[in-house]
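Coming up: chain A.
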Amino acid sequence: MRGRRFRYSALTLVSGAMLGALLALAVRAQDSTALPEPHGDVLSIGGSVTEIVAALGQQHRLKARDTTSSYPPEVAYLPDVGYMRSLSPEGVLSVGPSLILSEEGAGPPEALEVIRAADVTFVEVPDALTPDGILRKIDIIGAALGVPDKADALAAEVAAALSAALADAERPEGDKKRVLFVLSTQGGKINASGTGTAADALIRMAGGVNAISEFDGYKQITDEAVGLAAPDVILMMDRGGDHGVADDDLFALPAIRLTPAAQTRSVVRLDGLLMLGFGPRTAEAVRLLNDALYARNS
Partner candidate 1 sequence: MTAIPDTATLPRDRLSRARSLHWVLAGGLALACIASLQIGATDVTLFAMLAKLAQGEPLSHMERVVLFDIRLPRLAMGVLVGAALAVSGAAMQGLFRNPLADPGIVGVGAGAGLGAILAIVLGTLLPVWMIDRIGNQMVPVAAFLGGWGSTILLYRVSTRQGQTSVATMLLAGIALGALAGALSGILVYIADDQQLRDLTFWGLGSLAGASWAKVLSAGPLILLSIGGALMLGRGLNGLALGEATAAHIGIHVQRLKSVAILAVAGATGAAVAVSGGIGFIGIVVPHLLRLASGPDHRTLLLNSALLGATLLILADVIARVVIAPAELPIGIVTAVLGAPVFLWILLRRRGLVEP
Partner candidate 2 sequence: MSLFAQDIRVSYGTRKALRGVSLSALPGEVTAIVGPNGSGKSTLLGAITATLPYQGRVLLNGRDIRDLPPWELAAQRAVLPQASRLAFPFTVLEVVRLGLQSGTAGNRPDVPMQALARVGLAQYADRTFQDLSGGEAQRVMLARVLAQVWAPVEGGQPRWLLLDEPVSSLDIAHQLQVMEIARQFARAGGGVIAVMHDLNLTALYADRVAVLAEGARLAFGAPGAVLTDDILSRAYRCALRVSAPPPSGIPYILPHAASA
């Protein structure tokens, strides 16, 4: 509950970083930054926001990003201001942004207050789980960056791709596969997605049925409930480590062994941000998932 795993991985991080940081301190004190041009320096917070900035061709204006921003891969070289809900005000100011574009829920509130007090424009981009929502994100970000024309073009492109992907993915109710999105299988316990999540939205957009409709959000569910949900396919994030459970391990889990998915060894792994980010690449995600669900059969 206290994030023990996080603490352990942080231990290694700290012990290595501590010495380096002390050395870096001396160096940093001598750096000097040029005066920022208005909105020439953008801090982007949230994976989909960063993707949209890049898709608008404005990647050169990015000064820094948050931990969840991992696409396009080049943004990994930007300074990372950490987890969006526990931002450090001085850390944020130190990257010298004049504009902060952020997904909903950045914090803590005290940090945002200070950041606003430092004359930094802060634009919040609402979360979205629908094609319209994605278009609205593009619209807001384009306006904030002063490139409404490019935003209109991108929105049109994304809208077309989405409607095409959705049309291709559409199938008759009885023909739809039941998909179980598994967030983690930590310790053999299945943490799965109910309704109201990005995973649920994507499954439906890709022509599947969420095998779980009894609860909202991500929750740990009992082995027997997994059996009752009777998923035809297991959907997971593709990201190595604990979550990259090998197929054998996955289908050996008692909960999963009871499911039709285990009989056919059907598991789909997609990049987390691609799948759940709801940004410019969502049409691609819909196609990928739809292909993975039905390509082999149809």
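Picked so that all candidates are chains of the complex that A comes from, given by their letters.
We take it that a residue touches a chain if its C-beta (ideal position, glycine included) is under 8 Å from a C-beta of that chain, and two chains touch if they have at least 3 such contacts; residues count from 1.
The structure displayed is predicted, hence computed values, not measured ones.
Of the numbered candidates 1 or 2, which one touches chain A within this complex?
Candidate in contact with chain A: 1, the rest do not touch it.
Over in the complex, which chain A residues touch candidate 1? Could you list them?
Against candidate 1, chain A makes touches at 1-3, 6-7, 10-11, 13-15, 17-18, 20-21, 24-25, 28-29, 31-33, 64, 67, 79-83, 85-95, 105, 108-111, 113-114, 117-119, 216-220.
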